[in-house]
Each structure stands twice: as structure tokens, then as C-alpha cells.
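Every protein chain of the complex appears in place save one, which is left out.
The first chain written gets the first letter, and so on, giving A, B and C; residue counts start at 1 in each chain.
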Amino acid sequence: MSQSISSQLVNLLAAFLLLLAFAMLSQRRILTLIRLFAWQGAALAVSTAIVAWSTGQTHLYFSVALTLLLKVILIPWVLHRLIDRLFVRWDVETLINIPATMLIGIGLVIFAFALAAPISQMANTLTRSTLGIAMASVLLSFLMMIVRRKAVPQVIGFLAMENGLFFAATSATYGMPLVVELGVALDVLVGTFIFGIFFFHIREQFDSLDIRHMEKLKED
Amino acid sequence: MTHIPGIAFQILQSMFVVLAAPLLVGWVNQCRAWLQNRSAPSILLPYYTLAKLFHKDAVIARNASPLFHLTPYVLFGCMWLAAGIVPVLATDLPFAPAADIIALVGVFALARVFSALAAMDIGTSFGGMGARREMLIGFLAEPAMLMTLFTAAFISGSTQLTTIVETLAHREFAIYPSLAFAAVAFLMVLLAENARIPIDNPTTHLELTMIHEATILEYSARHLALIEWAMAIKLFAYMTIGIALFLPWGIAEAGNWAALPLAFAALAVKLVLAGAGLALIETVLAKLRLFLAPEFLSTAFLLAVLGMLTHFLLLT
Amino acid sequence: MEIALVLGVPLFGGLLLALVGHKRWAPELNALMSLVSLAAAALLTVRVIADGPMTAMEEQFFVDPFNVFLVALTALVAFTTALFSRPYMRIEQHHGRVNTARLRLYHSMYQLFTFMMLLCLLSNNVGVLWVAMEGATLTTVLLVSLYRTPASLEAAWKYFILCSVGIAQALFGTILLYFAAEKVLGPGGTSLLWTHLYEVRYQLEPTVLSLAFVFLLVGFGTKVGLVPLHNWLPDAHAEGPTPISAVLSGLLLNVALYAVVRSKVLVDGALGRNFSGGLMMGFGLLSVVVAAFFLSRQKDIKRMFAYSSVEHMGIMTFAFGMGGPVAAFAGLLHMTVHSLTKSAIFFTVGHASQKTGTQNMADIRGLIEQSPAIGWGLALGSIAILGMPPFGVFTSEFMVLTTAMHEHPWATPFLLIALGVAFAAIFGKVQPMVFGETTAHRLPHPPALIPVFVHLGIVLMLGLYIPPYLVSWYRQAAALIG
Partner (left out) sequence: MISLEVISSPLTGSLLAVVSWLAISALALIPAGNAFLARRLAFPLSALAGLALAAFGLQAIWLAPQQMTLPLGLPDLPFHLRVDPLAGFFLMLLGSVSAGISVYAGGYFRNETSERLILIGLQYHVFLASMAFVILADDAYLFMVAWETMALSSYFLVTTDHKLPAIRSAGFLYLLIAHLGAIAILLCFGVMHGGHGDYSFDALRAAELTPLWANVAFLLAFFGFGAKAGMIPLHAWLPEAHPAAPSPVSALMSGIMLKTAIYGMVRVIYDLIGNVRWEWGMVVLAVGAGTTLFGVLYALMQHDLKRLLAYHSVENIGIILLGLGMSMVFIGFGHPAAGTLGMIAALYHTLNHAVFKGLLFLGAGSILHSTGLRNLNDMGGLIRVMPKTAFYFLIGALAISALPPLNGFVSEWLTFQAALQAPILQNGVVRSLLPLFAATLALAGALTAMCFVKVYGIAFLGQPRSPHHPVSAPGAGHDAGGMERYGMAWLAAGCFVLGLFPSSFLLMLNRVCASLTGQSLTADALTGSSWLWLVPTSSEQASYSPVIFLVVIVAVTLLTFLLVRRFYHGRVRLSDPWDCGFPEQTSRMQDTADAFGQPIRHVFGPIYLMQRQMPAPDDPAPRFSLKIEDRHWYWVYLPVARLAEYASSKIALLQQGRISIYLLYSFLTLIALLVFVR
């Protein structure tokens, strides 16, 4: 496979990633959200694999494996289990209505592209145009965290942000050094577990995972 | 040792003031009686009164403190000091630099503070009232007096009374509008400070109106005599200060002993006129209500300040 | 070797305590492990003083004047806090607020947190620094919610979410940094090593670095507690156990600021102008002013001192932002004195609220009467933190202010107004707690107050006299980052 084809493939996957980010932003149902998140992880893994294969950066395969393991299998599974155990199957509520969120999201994408354009010029990797997309998906996940009212979607937003970051790492630099990749993965893993513990605690205390219950600590 | 004649003269002059002071009071009383169509008492009546008082046994409240006993003497001492400083007949007073006009005001203040303290010593209602009113008059009269004196001091460039008088008396004649303001202010202060109408009435013991008399209610006999005498000296001193500042002509220069008789005559004439004037004022004016006294005195203060400003305005 | 010891001891301690942390003697073991790390840190310090900067383990770790003093400080505060936590947690257990299982978690996490802090400081790899920083959040987040009260859960949740999101931005910044470094150093492990980055900092791509710095500043700045990213800080400080508040304020914020300053050095090198300084000064000033006005509204004692930490981090950020040998020196000194003073304050505050059974300041009264040591400790600590001489906080504030006055005179009125408002707020609340009729009771275990006075003693000394070796140390560090 020539450089241009793999580059086109990566670009395609990048677009897919962005699309998924938008889909998550607009998604009302929590189970679909988890599924979308898993898809995003899969897209990330595939694109990393393509980069690894086409550039011969073998350590990226570790990254691929980690992504697959963590983000496509383990975390969605854990989240599913949690939702089963906590009976939180209801729809996702948002603070701002979804069309408005989408509009803001489009604005963000344009902003991220504008920001990334001069940097992309400098990159000599085959995936240089994807840096803007990575940044956009980070910002979109951020937006998602802001507008969601429940704890679980917020966490999914956070994890999606990590996906965006990983994508940035692979696309812009062919991946971070291995030790860092491993460390980050470990952090994500531990973090997910701690989130899980938290869901139980919160549920126990407030009988709900609605974070509106957690607005007591403030200045009056 | 060149000062010896001067020192001797200064002591003599102060003795003269001390001895002559009751006579001035007698003269003022006589004039007033005439003006009020009364038959006048003897001009020497104040002396008789003093002698009578000195002979009596003193009656003192049981709870009087040493301060009470001391005060009449302190008052007398202060007034004597004032009498020694003011150039009455001549300006050759070697000790006069010991206390300039500011210190002179200080002497009067010292006397006032002591008399007010003594008034409060026994702890009577009138005593406290007297002390309060005395200090009320004092705090307004004192700055007015200082400002008056400052006006003169600015003209002569000195705060020494002798120097001021020499400058005013022996310089070429000039009209100082600022001094006119000062003179009016000084007259008002004089009336207030010496417990005269319209501020106070030395001849009555009306409880609602008396000021100075209330402070000496508890004194009797020799103590009262000393206080009365000190008051007489104070009146004399004030009058001579006024004369020295505003009508200094005729006063003897330093070392010019020949001019003394003339100076003496001039002083006598001025005092006779001033005493009569005082009596006239006391007859013509009515006593003010107590709370108009601050107004009266602040007018004096403002006039004095105005005088001082006039001095600077006309100078530029 | 020393580095391995410094990092190994708390890691081992954390694992060990995970097994035996529920035992009766666990608090002592915890303190002992901290003591051993302190000794190791001291060894390392001696070594660095003797031999100068060094790297270890294929350059993955390094020590230079900047981080070695923070390592020593971190180890010291970790040790004294462990000493304090010994009676504190026993009393908490006595009051039934924690059980043995949670104590095990607590002790284990305490050591792991220390490990993460030291790893942040010693790691030469900017990526590992990020990992350790996130690790610090992960180790403390369950401690913040240790009491499992609704408020503590809420605080921990906010802490977790805000810090994780923040730190994710920092990761993006790190990626961008790597992206730039790769151009110069080539792909592979060395491109994220600080020592290498430092050498090539003038060749890094300025556009990328400025973008990276924004992400790094927002990311690590969240952990520093810069306004308006600070919102997790008061909640987490107020609701967690007091030893954790002490180490959060005394260590975590410093380490996060350390990361920001490290980034600043690279960005300044690349940009050749004081772009990062301006941003840091702006954030610093905003933090100082906003935190000062927050102070006067506080009712909870730990929350108030948390805002005071925000204020002081603002001062430090401002100082580092100004740059130059004096300001950087002042910033380093302020890091030292602030972490010592603030942790000392939290020690006294912890015991004070145990004595009175509340964190509500209106209900804490007359400490000096019932236990003079706590009362005086709180009074002197507050006075020190408010920047009154002869305590060392004044020394650094003096240097910051005087430098600001001739470099950025516009900033000084803001700083001074904030200092005045902070003084009125904190002192007005501390005074009635210290003085007056008492509401305090006796404690079941004797409180640990030696750490308080050791800290305050050092701070007092730094106000009057800075030892020459410390000066040369700070100077070298300041030269490195100025």
C-alpha cells in the first residue's frame, strides 16, 4: 500500500472519528452512546494500525493492542455492566438542546481547523491534516462533558476526549514513546475503575447518578 | 551688671502694678456707679475689702485637697508675673524676654486652669458648673487673644512685648488697619477674660448666669482676698497690654529715665479714660445669655484672624 | 541509586501498606516509610550538592537544582504530615468517621501519592511527568471522598472530573510539544526528555510551542488552582481528611506549578519573547484578586485556607511569570514557605476542628484557652501566611512586590488590594477562633504539634536569614528557569 493510499485511509478514518464525535454529542440514549464510544475506539485502533503498518513504527502496534483491549472491549464492557447493575438505562439529558449543541460543535470544528492549519503545514507525517480533526474531537468531547447532566455520559465524554488525544498522538507524531503510552493507558484504566467505584458511591448516597444532586458545595 | 537699674526698675514696676490694681477696680466701680446714677463708693473701697478679708478666719470645706489651699497663691503669683512682663511705664525690662506674648497667654491659662481645678475640688454643683463655663470662655478667648497679639507680632517681627511696643511707639507713625481689627477683638477678649458684662457680671451671684464667681464660691477670707486681688491685677494687666499695643505713645524708652514722669502721666490719663470706657460699656450693654458667649468670642476670634489676614493682604 | 531509593521507598511503602494498612501500627509504619524517603531525599540532596546535576537510568530520571529542592521539600512535608496524620487519623477512627478498611486505603494511597509527586519531580520524561500527575489525582481522589458523606463525594467527583479534563488538555500540550521536538531531535524516546528539550529549546517551532503552552497551562494550571480553573480546589480541601488537604496544598499545587514552569522555560526559549510570562502573570493576578475576595465569604475553615492557597499559587505564578533572577528566586522561596506554612496551618486546623467537632468557623472559639499550642499555632500560621514579617512569606512577597513595582507597576495595586482584602478576611476570622471563650474539648489522643512548630520555625528563620547553601541553590534554580 503506497503512502498516499494509507494517508487517504487515515484521513477517512479521521473523518469517521469526527462523525462519531458528533454522533455522541447528539446522542440521547446511553447505551448507544457506549456503543458509539466503542466504535470510536475501533476507528482509532484501525487508523493507528494503518499508520504503524505504513511507517513501520512497530511500537505503535502495542498502542493498537492497548486501544483495542481497553477502549473497544474492556471499558465498554465495564460501562455496560455498571449500567446493568445501577439500572441507569434512561435517556441522556442535556443542558442545552441538541441542535444548539451541534451548532456550537460546528463552530468548534471550524475553529480547530483554523488553529491546526499552520501547524499541519509543518508536519511531515503522512497524516498531517488530521491534527485539526484530533483537536476538534477533543473540543467536541469537552463540549459534551459540559452539556451532559448525568455522571455516566460525562465519563464517556472524558474517555472520548482521551480517544481524541490518542488520535492526535498517532496522527501528528506517529505515537508517543512507549513508556508514555503505557503510562497513559494505565491511568485511563485506573481512572475508569475509580469512576466505576464512584458511580456506586454516588448512587448509594444520592439514589441517582444525576449530577444535579452535586451542586451543594458553592459560595452563597 | 549694667542690668541692675533695669532689674530694680522691673521689680518696682511690678510692685506698682500690684499695688495700683485695686485702685483701677475702684475707679471703674465709681464710674459705673456714676453712670448708673448711684452714689459712688469710695475709690479705695477695694483696698478696704482686701484688708477686711485678710483679717478674717478662713472657712474651708472639710474635703478640700491641698490643691484648693495652693490655688490662691498660684493665681496671685501668675498675675504678678504677668504684671512684671507688661511694659507699663517703660520698655526697659531685662526680664521681660523671659516670657513673650505667647508665654503671657500661657500665664493666664495657667491661672485659669488652677482656678477651675480648685472650683471642682470641693465637689459642689456650682463649682463644677463654674469650672466648665470658665474653661468654655477660656478656650475661645485664648486663641482670640493669641491671634490679636500675633497681628501685632507680625507688624513688628517679634513676639516680645517690649520689642512690639518699642516698634509701635517709636517708629514713624503709620496706620495699620490690621490693628483696628485686632483692637476690637482684644476689647472683646478683655471683657470676657475679666468677667465683665456682656459675658459675666462680677457683682452678682446669680446661679444661672455666674461664671467666674462660681469658681470661687468656696473661698473665703485671705484666700478670697488673694483671688480678688489677682483679678484686679489681671484687669490692670489686660488694660496695660491694650494700651501698650494700641496706644503706646508716651511710654519710656530703654535707658531714658527722664521720660518716666511723662510716661507715668500718660499712663494715668489712659487708664482713667479706659476705666471710664469700661464702665460705660458695662452700663450700656446687657449681659448676654450664656450660650451667646461662644458666639461673642468666636466673633472676637474671627476678627483677630481677619486682622492678621488683612496684614498679609495689605503687605503684598 | 539515590533516585531509585527516593522513588522506591514510597512505592514499596504504598504496596506494603495496601496489605497491612489496617493494622494498629500502620500509622507508625506510614510515618516510618516517609522518614526513610526523607532520608533518601536528604542523601540525594547531599549528592547533588556535592556532584552537581545528574541523570540516571538511561536519562529517564534527572536531578537539577530546581527539582532537587522540591524533592527535599516534598519529602519533608510528606514526613511531617505523616507524623500529623498519625494521631489525627486515630482520632478520626475514634470518632467513627473511618473504619480500618478505609484506613488501609488511606495509608496505601498516602504513600503512593508521595511516590507520584516524587516521580513528577524526578522524571526527565515530560510524558511520564504527565502520567505521574494524573496518577496523583487518581491516588488522592478516593481519599477526598474517604468519609463517604454526600459533600465529600461531590467534592471528590468535581476534583476528579475537573482535574482529569484539565490534565487531558495537558496531554494534548505534551503531544504538541513532542510534535515540535520530533522535528529537531528525531522520533523516539529522547524527544520527550527534558534535558534534551532544554538544549534544543531555541530551535523548537514557535507556533507549535505557543499552542502547546496554552494547553499545558490550562492543563497543569487546573491542578495549580489558577482562577478560573480552580473550582475543584476549595471543595476538595474542605471535604477530605485534613492530612490530605495539607499535602494537596503543600505538595500537589507546587508540583503542578513546577510542571508549568518547566513548560514555560521551553516555550520562552522557542519564542524568544515573554509570551508565556504574560499569560502566567495574568492568571496569577486574576487568581490573587479573585481568591482574596472569596476569602471573606467563607464559613468553613478549611475552605478558607484552600482559597488562601489559590491566592498564594497566584502570587507564585505571577512571580514566575515575571521571570528574572529575583522574581524566580522569590517564586521558589514562596513555594517553600507557602507549602510549609500552609501545611502547618492545616495541621492546627485539623486538630482544632476535631476539638470543636466542626469545621464551621463560627463554632470554633477560644482555642488558645483550651490548648495554647493549637491556638498559637493557628494564630502564628495565619499571620505568617498573610505575609506579616518576620515570617518568610513576607520575604518572598517583598521580593515579588518590589520586582513587580519596577517591572510591571500596573500590577502592584491589584496585588496590594488583594493582600489587604485577604488580610482583613483571614485575620478577621482567625482571631475569634483563637481568642475568646473556648468551645473546645479534649481529644482522645494527644495531638501532634511538633510538625507545626517545626514548619513555622523554618518559615520564621527564612524570614530573617536564608542559609547560604539554600541561596546558591535557589539562585541556580532561578538561573535555570528565569
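The definition used in the following text is that contacts are C-beta pairs under 8 Å (C-beta built on N, C-alpha and C of every residue); 3 or more make two chains touch, one makes a residue touch a chain.
From a predicted model like this one, the values you see are computed outputs, not experimental measurements.
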Touch partners, limited to displayed chains, of the chain removed from view: A, B, C
Chain not shown: contacting residue from B:P5, B:G123, B:P177 or B:P261: B:G123
Residue in contact with the excluded chain [from C:V290, C:L378 or C:V459]: C:V290
Touching residue (missing chain; options C:V184, C:A424 or C:I458): C:A424
Residue touching the undisplayed chain, where the options are B:L12, B:L44, B:A61 or B:L285: B:A61
Hidden partner chain, residues of chain B it touches: 54-55, 57-63, 65, 67, 73-74, 76-78, 80-81, 84, 95, 97-100, 102-103, 106-107, 109-110, 112-113, 116-117, 119-129, 131-133, 135-136, 138-140, 142-143, 146-147, 150, 153-154, 157-160, 163, 205, 207, 217-218, 222, 226, 291, 294, 301, 305, 308-309, 312-313, 315-316
In chain C, positions touching the absent partner: 157-158, 161-162, 165-166, 169, 210-211, 214-215, 217-218, 222, 227-229, 231-232, 234, 279, 290, 293-297, 326, 329, 366, 368-369, 383, 386, 388-390, 394-395, 398-399, 401-402, 404-406, 412, 416, 419-421, 423-424, 427-428, 431-432, 434-437, 463-466, 471, 475
Residues in chain A touching the chain absent from view: 95, 111, 114-115, 139, 142-143, 145-149, 154, 211, 214-220
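Quick note on the criterion: only the chains that are shown with their structure count from here on.
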Contact graph of the chains (line, ring, star, complete, other): other
Between chain A and chain B, centroid-to-centroid distance (C-alpha), Å: 101
Chain C partner contacts - residues on chain A that touch it in the complex: 57, 115, 118-119, 122-124, 131, 135, 138, 142, 145, 151, 154, 158, 161-162, 165, 168-169, 172-174, 176-180, 183-184, 186-187, 190-191, 194-195, 197-198, 201-202, 205-206, 211, 213-217, 219-220
Complex contacts: residues of chain C adjacent to chain A: 60, 125, 127-128, 130-132, 134-135, 138, 141-142, 145, 148-151, 153-158, 160-161, 164-165, 168-169, 171-172, 174-176, 178-179, 182-183, 187-189, 191-192, 205, 207-208, 211, 234-235, 238-239, 294, 297
